[in-house]
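What follows is a structure written as structure tokens; I'll ask about it next.
With one protein chain held back, the other chains of the complex are shown just where they sit.
The block that comes next holds chain A.
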């Protein structure tokens, strides 16, 4: 705990938490569907195509209000990734703030990388097909 008295260490420990707090606040209070100041996806804006990330901001908003189904409807891949992302971000945070060298085992398997991003690419293609089963992969309008 003596380390925390060192101002640089203290800043490194506190800044990511502050930033996260601000993001939580913004995404909890404002619904991206109803507010105009959220950044639209550049790809959607220029080409009208959905990418793997489209709907993420709205999904996060609904998830924070425990509306799991609505969140899932906007971006299932993000919702399914959240447990892993939270775990990985905690590890990153500890490494950054306290200089530890923890590693997320899964990230050091190239099989995982190929499968995860393979799914993301296939998913990006499928959600642009405006037909029956696939259109449910696109975010709600």
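The criterion applied here is as follows: a contact is a pair of C-beta atoms (placed from the backbone, for glycine too) under 8 Å apart; a residue touches a chain by one contact, two chains touch by 3 or more; residues count from 1.
By definition in this document, contacts and distances are computed from a predicted model.
Asker: Suppose you had to identify the omitted chain by its UniProt name; would it be "Interferon-induced transmembrane protein", "Macrolide export ATP-binding/permease protein MacB", "Amidohydrolase family protein" or "ABC transporter domain-containing protein"?
Answerer: "Interferon-induced transmembrane protein"
Asker: Looking at A:77, A:97 or A:138, which residue reaches the missing chain?
Answerer: Spelled out, the listed residue whose C-beta touches the missing chain is A:77.
Asker: Using the touch rule from the top, list residues of chain A that touch the missing partner.
Answerer: Residues in contact with the chain left out: 36-37, 39, 41-43, 51-53, 56, 75, 77-78, 81, 84-85, 88-89, 91-92, 95, 101, 103-104, 107-110, 113-114, 116-117, 120, 124.
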